[in-house]
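With one protein chain held back, the other chains of the complex are shown just where they sit.
For chain A:
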Amino acid sequence: MRLSQKTALVTGAARGLGRACALRFAEEGADLVLLDVAADIADVPYPLGTPDQLEATARLCRERGASVLTARADVRQQKEVDDVVADALDRFGRIDVLVNNAGIAAPSGKAVHEITEDEWGVMLDVDLSGAWRTIKAVVPSMAKQRSGSIVNISSTAGLVGYRYFAGYVAAKHGLIGLTRAAALDYAALQIRVNALCPGQVREEPTLEGRMLSEVARSLGVAPEDQETAFLESQPMNALVNPEDVSSAALWLASDDARQVTGSVVTVDGGFSTR
C-alpha cells in the first residue's frame, strides 16, 4: 500500500481521470477528499460532472476501503476551495496529496482571434487559476507537516500546440509554468509539485469521462475519427489508458518519488516527442 495513512484531495473527481486517480489511490490505502463542481458552467458547451457521479466515485472508493469526504466546490471560487480544505483538515487531520485534475476542454474549436473574452476567461479560470487556488488552500497545512505532493494534471497541450485550442493550450502551458515555480517556492518545505501530461486518453465507460468526445466535438469530427486521427500520430499506436495516467499520478503522489519535484511527466505514448 503505497499511500497508507495518507489523505489525498482530488479535484474534478466526479468522473474521468479524477475518478481514475481517486480509485487508484483508494486501492493504495489513501483516504480521499473528492471535490467536483458537479454542475454545469456557463460558457462550457458540454455537461460537466453531476452530484450523482461524484457520489458514485465516493462509493467506489469506499468499496476499496477508503474513508471519503465529498465536496461540491467550484475551483473558480477561492472561498469554496478554502472551505473544502478546512473541512478536509477537520475530518482527516492532514492532506498529503493534492491532484489538480479539474479542467475543461471546451469552449474550443476556434482560431485565436475568434475566441471571446468570456470563453478565454472561463478556460483560464478553471484550467490554470483553479489549480493555483487549490495550491494556495492546501499549502499552509502541507508546510506545517513539512511534507506534501501536488500533482497538476496538465496535458500534451501543455507541451505542444494544438490547432483551434488556444485557450486550452495556453492554460495547460501555464499550468506547467505554475508547477515549476511552485516546486521551487516550496522545495524547502518538503512539498513536491509536479506536472503530469497525458496524451489523448481513451474514454472508459466506467469512468464516464468526456474529454475525447468534447475534443472531437469541438473540432466537428466524430469521436471515432478523432481517435483514429490520434492513433496515426501516436508513435506507440495506442491511446493512453486512464490507468496509465493514474499510475503515474500514484507514483508522483507516493514517497517513491520523494526526490521528484518540478518535473513534467508525460504519459502520451511518445506523442509529444515527435
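One rule holds in what follows: a residue touches a chain if its C-beta (ideal position, glycine included) is under 8 Å from a C-beta of that chain, and two chains touch if they have at least 3 such contacts; residues count from 1.
Just so we're on the same page, contacts and distances are computed from a predicted model.
Engineer: What is the protein name, per UniProt, of the chain that does not appear here: "Carbohydrate ABC transporter membrane protein 1 (CUT1 family)", "Peptidase M16", "ABC-2 type transport system ATP-binding protein" or "Carrier domain-containing protein"?
Structural biologist: The record for the missing subunit names the protein "Carrier domain-containing protein".
Engineer: In the full complex, which of A:L54, A:V122, A:V139 or A:V193 touches the chain missing from this view?
Structural biologist: Answering carefully, the residue with contact to the hidden chain is A:V139.
Engineer: Which candidate, A:D90, A:E117 or A:E232, sits in contact with the chain we can't see?
Structural biologist: Only one of A:D90, A:E117 or A:E232 touches the chain omitted from view, namely A:D90.
Engineer: Mind listing the chain A residues that contact the chain we can't see here?
Structural biologist: Residues touching the hidden chain, for chain A, are 5, 31, 59, 62-63, 65, 67-69, 89-94, 136, 139-141, 143-146, 185, 188-189.
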